[in-house]
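Of the protein chains in this complex, one is absent; all others appear in place.
For chain A:
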């Protein structure tokens, strides 16, 4: 069949060389890992003035929290993008973390702060996460079932759900008494400067387990990225995989929101950068890159803000600003096709 060989584009050979990624994903990943280590080392040591016994225990939980949160956001975003079949939607844009805020508000509203004060925080966290998983599966599971072909509908529903949850939470917060509100605010808008070490330990375990499960699901997610029909033909049940993954994403969002509060565009930022740097051929590579980029952004950004610029609360704003710009750029360039 000579005619088939003939329809090769004329410049095929040279373009072939050109379009190959300049670096192999492995090398990029190694570089990112080095950079992440470098940022962590700087964060721990810069400006310590030899007070190691004070500085290390003070900074270590902060660093650990940033790594946990960065990894959770990166993992949840990349996986959610595969589940929804596009690179624009993220759990945060779909209202996942405002849902978590609403659940927290509801618990304070219904059970009161005394209940929170006397109960084991691990138990409360577990309960919140379970509620979160159930809600996420109920709400988003039905949206993603049968394929998320209609991106506009998903985006619209997500934005509306996000506003709805935020308004409901705001409404409840106005009803509860001021003391309870202070407790709640402390829980909802925690930052890296006030890390609850007990929560951090739980977060570590939860994220560790979720990461291990996703590790086993990686080949299946690779297949799902080919689309539902091909995945089915290759023997992967898209609905089942979506349910399982969505539940795990809910855990990740719970953990990261519990530790540092909602971040809207950070996930999109790191996921887009990861795809740009290592491509999207394998989830193992994309996820690892996204995690490392998230750690670099958080730890590196925090170091610069604290040590170089001399103030320490604005990291979230800076990251959200760049994340928002990336989001707009993606939407404008691709026109949501």
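Assume a residue touches a chain if its C-beta (ideal position, glycine included) is under 8 Å from a C-beta of that chain, and two chains touch if they have at least 3 such contacts; residues count from 1.
In this section, contacts and distances are computed from a predicted model.
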Protein name as given in UniProt for the chain not displayed, "ATP-binding cassette domain-containing protein", "[Citrate [pro-3S]-lyase] ligase", "Xanthine dehydrogenase" or "Signal recognition particle protein": "ATP-binding cassette domain-containing protein"
Sole residue of A:51, A:167 or A:233 that reaches the chain not shown, by the stated touch rule: A:233
Among A:169, A:223 or A:296, the residue in touch with the chain that has been omitted: A:223
Chain not shown, touching residues in chain A: 1, 3-5, 7-9, 12, 15-16, 19-20, 81-82, 85-87, 218-220, 222-223, 225-230, 232-237, 279-281
